[in-house]
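Showing chain A:
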Amino acid sequence: MKKEILTKNFLVVALTALLIFTINGKASAAGLFGAPQTVSKEAGGLNTAIGYWYHEDTYKNDTDQIIRQNEVYSQVAYGAKNIWEIYARIGVSDMKIFDAFSSTDALTTTNKNDFEENWKFFGTLGTKGFYPINKTFGIGAFIQGTYYFSNFTDDVARTSSGKPFTTDLKVKNLWDVNFGVGFQATIPYGIKLYAGPYIYYSEAKVSLAANIPSLEYAAGNVSIENKSIAGGFAGIDIPLAKGFRLNVECQYSDRFSAGAAVSYTY
Partner candidate 1 sequence: MKSYLTLIVLFIFLAVGCAHSPSSTVLPQARSSPQQVLLASNSDQIPAKSLGKPVGNIDDEYKDDQNLDYTNDTFKEERVEIADPLEPFNKAMHQFNDKLYFWALKPVAQGYKKVVPEPARIGVRNFFSNLGFPNRFFSCLLQTDFSGAATEAGRFTINTIWGIGGLLDPSSNKELDLQKQDTDLGQTLGVYGVGQGFYIVWPILGPSSPRDSIDIASDYFLYPVSYISPWYAGLGVWGYEKVNATSLRIGDYESLKDAAIDPYVAFRDAYIQYRLKKVKARKAKLAPSETQEVNSPSADPVLPKKEN
Partner candidate 2 sequence: MKKQFAVLSILIIFVLSIPVYAGVPMTTVEATVNRVLDVLRAAKLKSPAAKEKKKEKLRIIYKDMFDEIEFSKRTLTRNWNKFSPAERVEFVNLFEQILEKSYIDKILDYSNEKVDFYKESMLSENQAEIQTKIVTASKEIPIFYRMILKDGKWKVYDVVVENVSLVQNYRTQFNDILIKDTPEQLLEILRKKVKAQ
């Protein structure tokens, strides 16, 4: 008897958790897109950068779940002719999902509400092209993809009707791809302003495992996909001294994300 109830509760809990992730829309856009035009020198050269990105997003369910990520990354890029660039990044990111573990059911208590996990490595590859219309204006396009090398895991201790059990939530193989178009204006002193729309797609596998003492170990997997989701980005790229540049950007697609990077042009 008791067993059945527990199992049922577990399933409810599990399903709830999974539902959250079914609609987990805007998973990590990994970082700044950068100005549509490369900062490398015209004859072709490297540029390197270090960046920080604060990412926040919401997804709608019966309740709003917010995820928040802080990313730090290092980038190496090669560009030429002031027109094209390819870049690669490696970075670390954390992940926090607010209220991921809150129970929807009075019988279940939980020791914490948020899913939280610290730094996991990710890699990003991207390429961009730029077409200058005249000396000031231009238009460019980019495509960028990110993949997380490790999984985000968090667990929570819960009780259901007084019986303790633990639930493990794993977010695996998180990846995304972004595609966008940007308009750029160059104002005096070499400052570039840019803005544009973008669309992206993200996917992850979420697995849930619950360990109920005296019951068998139960686990469930779900693969989440998104419909293409769109957003907008805007930023500014300012030359500092001696080959360094500061790039500040924000993105908006349901929630606001922003970040900055300092680059060096060889």
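Inclusion criterion for the candidates: all candidates are chains of the complex that A comes from, given by their letters.
Basically, contacts are C-beta pairs under 8 Å (C-beta built on N, C-alpha and C of every residue); 3 or more make two chains touch, one makes a residue touch a chain; residues count from 1.
From a predicted model like this one, the values you see are computed outputs, not experimental measurements.
Novice: Which numbered candidate touches chain A here in the complex: 1 or 2?
Specialist: The single touching candidate among 1 or 2 is 1.
Novice: List the residues on chain A that touch candidate 1 in their complex, please.
Specialist: Within the complex, chain A touches candidate 1 at residues 46, 48-50, 74, 76, 242-243, 263-264, 266.
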